[in-house]
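A single protein chain has been omitted from the complex, and every remaining protein chain is retained in its original position.
Order as written gives the chain letters A and B; numbering starts at 1 within each chain.
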Amino acid sequence: MKIPISNTASKMYKWVEDLFPINRSLTGPGVRETLQYLQKIVPELTIQEVPTGTNVFDWTVPEEWSVHEAYIQDEDGEKIVDFDDHNLHLVGYSEPVDEWMTLEDLENHLYTLPDQPDAIPYVTSYYKRRWGFCMTQNQKDSLRSGKYHVYIDSQLKSGVLNYGEIILPGQTEKEILLSTYICHPSMANNELSGPAVTTALAKWLTKLENRKYTYRIVYVPETIGAITYISKHIDQLKKNVIAGYQITCVGDERNYSFLSSRYGNTLADRVAKHVLKHAVDNYKEYSFLERGSDERQYCSPGIDLPVASIMRSKYGEYSEYHTSLDNLDLVTQKGLEGAYEVYKKVIEAIENNCTPKVNVYCEPQLGKRGLYPDVSKKDSATEVRLLTNFIAYADGKNDLFEIAEILDVPIWNLYNILFNLIGEGLMQCNN
Amino acid sequence: MKIPISNTASKMYKWVEDLFPINRSLTGPGVRETLQYLQKIVPELTIQEVPTGTNVFDWTVPEEWSVHEAYIQDEDGEKIVDFDDHNLHLVGYSEPVDEWMTLEDLENHLYTLPDQPDAIPYVTSYYKRRWGFCMTQNQKDSLRSGKYHVYIDSQLKSGVLNYGEIILPGQTEKEILLSTYICHPSMANNELSGPAVTTALAKWLTKLENRKYTYRIVYVPETIGAITYISKHIDQLKKNVIAGYQITCVGDERNYSFLSSRYGNTLADRVAKHVLKHAVDNYKEYSFLERGSDERQYCSPGIDLPVASIMRSKYGEYSEYHTSLDNLDLVTQKGLEGAYEVYKKVIEAIENNCTPKVNVYCEPQLGKRGLYPDVSKKDSATEVRLLTNFIAYADGKNDLFEIAEILDVPIWNLYNILFNLIGEGLMQCNN
Partner (left out) sequence: MKIPISNTASKMYKWVEDLFPINRSLTGPGVRETLQYLQKIVPELTIQEVPTGTNVFDWTVPEEWSVHEAYIQDEDGEKIVDFDDHNLHLVGYSEPVDEWMTLEDLENHLYTLPDQPDAIPYVTSYYKRRWGFCMTQNQKDSLRSGKYHVYIDSQLKSGVLNYGEIILPGQTEKEILLSTYICHPSMANNELSGPAVTTALAKWLTKLENRKYTYRIVYVPETIGAITYISKHIDQLKKNVIAGYQITCVGDERNYSFLSSRYGNTLADRVAKHVLKHAVDNYKEYSFLERGSDERQYCSPGIDLPVASIMRSKYGEYSEYHTSLDNLDLVTQKGLEGAYEVYKKVIEAIENNCTPKVNVYCEPQLGKRGLYPDVSKKDSATEVRLLTNFIAYADGKNDLFEIAEILDVPIWNLYNILFNLIGEGLMQCNN
């Protein structure tokens, strides 16, 4: 699928750039700032909050974390590491500290990636109180022994967990769920590609005429946010969602990836695999055993939502993942747009899907309707083969996806054929 | 399967030879002449007629077409193309014309096959009024510019559509359907091999003792004839047919072919594939997407008959198809007989099929019945393996086909075993 760089592509990239510097975490001002930015793009987005301490299934909504300043000074007063330079320098959820210590003691609190000596790792400690700094291995190797002043002016206090929600009603209550996350500091593919593509899809969906399905689009902090969201909407979700996608890692230009739902047999899986098969050159398929994002919650036992994931380079599978190298060079306009177009095809396919049934016995006479060549020559049988094959399997038992699979063609090649046959009064198509 | 040329083989070839010159089309005198010839061979054949203009599902029975004379004369009065020489020269259903025209104008009405410069193509225009001539590319290339006299004395008028039907009652109302077509002018594999093999099978079936099933054997013009036939017998067909075959292209000596029913899972499919697997060296399997004959109607949505097709070289897949090269050299006695024997094996298998059930617990004592070697030596276990394996799966859940598949043997290897076990009172076999 060759796609010229469009207006949408440049907008998505701009959103990623704008949101990149914000220090997001599970909770706190970074999440709110991010949601407010997106709300300006899609005013239908509402920002919700759930108080610290709320029990959500087996979990509890955590305190809010905010950072005012954080650095390490050497004996000369020089800041050798500064949160202001890169918010990955600080271990997520670090508690406050103001202390002088030897290099030896300090090293217990330093995190590096020896195999990627130029990368700052991304480290968090959500559920145990500690503090720490992340830096490149090269920088750590250059530290001289001596005393260091460690200063973290952070706060952990009761507050709220925020998430964003867009509901776009359709002709039925049945829903398509799109979910992305907003809890990672400055990283581009994982995470900002997700909110950018999701927001572009939301904008497109607001303008989609005659939406058949209702769209539920959520921006949550990963894991705790998804669990919180599910706990508050479990009945609607279980009743209405017919397909959903976890949108993450959709911004680089490398291969496409597919991660299935728990049993890999839902509508979301079928559609995603069908679209990828026909729309991109190749893609890598991952089983649910290799999951790692909020499908972990959506597809958990008893929740059982039909949620799969189409990605470019999957989290955990590319070297820049969870480091400072996952930056604005890795994500591109072309990369974002490829994923956006695939997801559009997925949504269009679900919207257009129905179960056609021809309403005459035996083959219809296509000739009298101008649908069949009127001279029978040696090759004429093949000219109308797609049409007659479509009719042969439009028996009320197969939906468009199943017919497309039997005929081994993209579902979008069938939209016009179906439209024409309905127009001729030869066919109905039921949901 | 090596088959010596038999009496049946030479008869079938003779019928093809005799019927070859007749100018068959969808309707008209050629069809009637053909059916009358076959009726002399199998007096059980009745010739039916349905008036022009009758509505049959989405179609209408067309007018009768007949040709008295048709040729193109050059300025010297010489007939450069004459329907009397080869009835493929005239486009099927050509309307009358009597006109002088330039070569340039004439060329709009000439059909050739540039890639097969020695072959006259077979062209028809059933559902749009036009006229035309077919010739070899070599002949067309030799035409000099000038004026040509085009003369077609044909007639399109209200009449009837004819078809032939043989009903051979059996012990049950359940039916085996054999269908072939009789609407193509002088071509041998597609089409006369079909009526020849079908007629030989009909003759054999009239003499088959204790026929379990009723046989419905039909000779129809392709497409419109099958649709007409189905429209008049839809209730009986849907109620009674347990397996059926479209018999066409069964006269050459090349590979065998199999074309499945719509979902490929009917008794007709199972039996055909089983027989082909065990009776011929190899065969090519085609999906229903590659269909092209009256299974298009029999297997259409709502009709849903279990109809498959065993062929030699499939229509559309051999170079002589729908040209003057599909002649009496392509079809041979040996080719016809091979297909005839395969279809006989298919019918015998369906007739003999039943669901056996052993009526003792544990293995029967075969020794006291003389069915087991009475000295146990190193190899004796294998000697009776087929027998004991048959008994092991004769549990009332598998029919003979399923047992043959489990044991990976031809079903006909089981007929005697079953007969002996029933004789010993060890087994019953229910339909």
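Assume a contact is a pair of C-beta atoms (placed from the backbone, for glycine too) under 8 Å apart; a residue touches a chain by one contact, two chains touch by 3 or more.
Keep in mind that what you see is a predicted model, and the values were worked out from it rather than measured.
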Identified contact with the non-displayed chain, of A:20, A:37 or A:111: A:111
Positions on subunit A where the hidden chain makes contact: 57-59, 91-92, 111, 113, 121-128, 130, 223, 226-227, 230-231, 234, 262, 288-289, 292, 296-297, 299-304, 316, 321-323
Touching residues (missing chain, whole complex) on subunit B: 357-358, 360-365, 367-368, 374-378, 381, 385, 388-389, 391-396, 406-407
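Methods note: only the chains that are shown with their structure count from here on.
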For subunit A paired with subunit B, centre-to-centre distance based on mean C-alpha positions, whole Å: 56
